[in-house]
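Have a look at the structure that comes next, please.
Of the protein chains in this complex, all but one are displayed in their positions.
Take a look at chain A:
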Amino acid sequence: MTSSLRALSLIALVLMLLVPALPAQANPELDALIAENLDQIERPSRRTVGPLIEQIAATGPSGEAMLAAWTDRRLGLTDDGRVVIVTGDDMADAATGEAVAGADPKMLRPNSGVRGLIDSALVAGQISDPDRKIRVQALDSIARSGSEEHLVALRDAPPDPDPALQARKERLLTLLTIQYDSDPQARVAALKEMSGDVGLDFRGVLNPLLATRRIAATEAPGDANIAREIKPGSDELSREAAYDLLKSQELAQPRLTMAAQRDILIANIADDQVGGIPVADLGDPQARDRAYKALEAAGTVTPAATEAEAQEAIDAHRYYEVYAEPNPDVTEAAKARRRGRRCDWRR
């Protein structure tokens, strides 16, 4: 019901714009976009359709009308490659606004991922819509997938006459400020404002701020926002895990197990020697390592770390948890909120 109302009002708007001079109101920019992107319009994918939606929205009211029809599944494609907006029994060309008769369009059914993108593009114009239901939908859409543009749109929107919606708008504004504001102090202030809040939406914003990843380095990285240092061999970071981290950062070679080393050495026995070391001496692990090194140097085998080399490499590095969020003030404030919340909960 709502969507058809919204559609009707948009159609009415387009028609009003079109009435004074019909063909002159055609939107050549939109026409060109449609012609170039028919494939994308027919089979849109969430991953790739974003830029096209923005371009269509930027062509003005007829572009927005087309988007509104698209998300409502009232957009059809005719055999001759025209995109039409279907309203009840009537059809109009999306680009020219001219009525289309006698066509049997294939109706387009964008999936909910694509519709989410379209809705999000239409949101800015809907936050201050006179219809309360449309304003609610706009806020729902922002709550699901807020962006930097939504932050700007929310900030510029006039206060909502409905106090409940205004409260919701303010909450969304605070959440988006935490995520997207370019000023770190504004983000910190917004975080403080949410003190004691346990809402799922707030936790959904807070937790990504405090997400960390582990890195290994020879000294503390100056440009990273370090959460803390962890010692290898502790409960949190076993020496094995520390070595895996080194390998993943290509700071160390894959480790050579005793068994693999033995097999490789056996395979390379020549004249009772391996890499210049007599087979009789290979009972000693250090001699095996030397033999393997000689094979590595000769290029016979791929380089791999012996046990001793691996232990050495683990001790030569330090291990840190760093925040994905680069600003330390923001992560400090977020940490305080999380702590605060836990205290509240215990009480």
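The rule is short, and it goes like this: a contact is a pair of C-beta atoms (placed from the backbone, for glycine too) under 8 Å apart; a residue touches a chain by one contact, two chains touch by 3 or more; residues count from 1.
Assume contacts and distances are computed from a predicted model.
*Asks:* When one chain of this assembly is omitted, its UniProt record names it as which of these: "Lipoyl synthase", "Urea ABC transporter substrate-binding protein", "Sodium:proton antiporter" or "TIGR00659 family protein"?
*Replies:* "Urea ABC transporter substrate-binding protein"
*Asks:* Which residue from A:Gly60, A:Pro161 or A:Gly204 sits in contact with the chain not drawn here?
*Replies:* The single option touching the absent chain is A:Gly204.
*Asks:* Which of A:Ser112, A:Ser238 or A:Thr257 sits in contact with the chain that's absent?
*Replies:* Reading the full complex, the residue touching the unseen chain is A:Ser112.
*Asks:* May I ask which residue of A:Arg73, A:Arg214, A:Lys247 or A:Lys293 touches the chain that does not appear here?
*Replies:* A:Arg73
*Asks:* Considering the entire assembly, which residues of chain A contact the chain that has been omitted?
*Replies:* Against the left-out chain, chain A lists 45-47, 73, 109-114, 116, 140, 144, 200, 203-205, 207-208, 211.
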